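Removed from the display is one protein chain of the complex; every other protein chain stays in position.
We just call them A, B and C in the order they show up, numbering each chain from 1.
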């Protein structure tokens, strides 16, 4: 799976989850391609699939009073997606710290595997008042148990 | 102000607020015009301007534990707005009931007054648990005091 | 299938397509539920699935120079969807005319079938310059061949 190649020396040690969906019409803009901000929401949808795949859906985390606030986003745009394309969003947990984590992303066109967008997001664990807190032990365990697995979310 | 003409026999009895802004690029789609769902968010932005204009911003209402849940939306699309157009959103409080209200809308291109979209939304007053409740007396007073005024929000 | 009951005397004569997906996080707002404008984009996604299911994807129609401009939208909000819910969008072609068509929609929570939102959209067939034109014979044939089928898109 060549899309793992940029992930460092030993990508097999990192949990990776893939989800697939089609480009929605409203995600396009007048340039005739997907608007660049839409991919940021696809990264998020990839994270949702990631947490479902490890058995600890983000919705559960939120019900327990935790959130993963976004501290940084980076996206590099290689080729545009167009309406009705099926795309794969591949999410990799790059780093797990006591109070945060970093994910990397690849968005690929399903039909030919072409890399469309790559990126990363950095997150901080916060409670309901927005205070930084340690990531809960139960969530951390699920994240670590996910290491090395390739799951298809969605 | 001809845009009041469709509002019935005595539009002067109803509070009307107008706000203006420019079409944002991401609001367009690959047809080269504003996506139809974007106007629904403009209606909402018009309501925000409306509540600011009467001196009881919706943000204050929410801090006090009330929301105006949307029960129904209708929009009729006459002409498309395009990127960078300045548009006017004209909001009229059509009906005020004990537990709800109805607004009507016109979206017009500022340059020539052309009617782009017309519509209505119906709302129900709910508390923080989503239970239907009476509209607070203070908010109702501000709404009624606004009758007949034409305000420019924004 | 009880959700067909409001569709008139003989719903079996109308093409119906269903598609399923999960609520995305960004579709929520600070009320903690899906923003009312998001359902309008779900209606659209339902139409995309509809055209794929009948074998004439909307993307193909657009490549051939036709669009189905939205002339009217109506949505009634019964219960809110929340983040991570799986929802079913059920689209029914209610009326097919020479230059337009009308779809009706139901959005239901998959887990218990609860009706969340119902609505309709009315469309006009336009060419690339926005001029109203007859719906192409090939597309019409596919639409009519779809009558009575229940397809799962997606």
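Note that in this section contacts are C-beta pairs under 8 Å (C-beta built on N, C-alpha and C of every residue); 3 or more make two chains touch, one makes a residue touch a chain.
Computed from a predicted model, the values in this text were never measured in an experiment.
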item	value
Identified contact with the non-displayed chain, of C:21, C:39, C:66 or C:83	C:83
Interface residues of subunit A (partner: the chain not displayed)	30-31, 36-37, 40-41, 44, 62, 67, 69-77, 80, 130
Chain not shown, touching residues in subunit B	21-22, 24-26, 41, 44-45, 48, 52, 57-59, 62, 82-84, 154
Missing-chain contacts mapped onto subunit C	25-26, 28-33, 35, 37, 83
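Quick note on the criterion: only the chains that are shown with their structure count from here on.
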item	value
Distance-to-centre winner among chains (Cα means, whole assembly as reference)	C
Euclidean distance of C-alpha centroids - subunit B vs subunit C, Å	26
Geometric centre distance via CA averages, subunit B-subunit A, whole Å	36
Chain centre separation (subunit A, subunit C; CA means) in Å	29
Numbers and ranges of subunit C residues touching at least 2 other chains	41, 44, 62
